[in-house]
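Just one protein chain is left out here, and the rest sit where they should.
Our next item is chain A:
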Amino acid sequence: MSKILYITEKVMTLEEKRAWIRLVVAVAAYGGYVVVVLGRAAGRPLAEAPYAAALLWSVGAAIVAAIVAEVVAGAVNPKASRAKDVRDREIGRLGDHVGQSFVTIGAVAAMLMAVAGWDRFWIANVIYLCFALSAVLGNVTKVIVYRGSFPQW
């Protein structure tokens, strides 16, 4: 078969793999945290549930898991391209731009909740929720653009 015909083969750049890894890790880490905290509440008001250790472990584990997964992804297929070009950078900027809005929403919400005297549980959790949403939406955007076409405005 002619070598010119492998035009539609779906192969991923390292940056696309990273977007997938960070998306899966963000969903798994936040999902795990929610399950643990809901389990610890055990019928009590949610704000009384011990959450701090679970939150810190969740964030720490997510960081370590993403690093390990990226190293493994690189080691599994060492011949895969590690190059990062202008398209990768543009997609990265677009994804970060989409995700950034949720970091801002989380910060403003936490500030207003602190001013209004909300319990620390809710302040910490709204910040973590917005971090998780930022990571999920930012990486979903990157994956969609990698798989589809770059948006033109």
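In this text, contacts are C-beta pairs under 8 Å (C-beta built on N, C-alpha and C of every residue); 3 or more make two chains touch, one makes a residue touch a chain; residues count from 1.
To be clear about the criterion, contacts and distances are computed from a predicted model.
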_Among "Dihydroorotase", "Energy-coupling factor transporter transmembrane protein EcfT", "Transcriptional regulator" or "Ligase-associated DNA damage response DEXH box helicase", the UniProt name of the subunit that does not appear here_ = "Transcriptional regulator"
_Interface with the undisplayed chain - residues on chain A_ = 2-4, 6-9, 11-13, 16, 81, 83-88, 146, 148-153
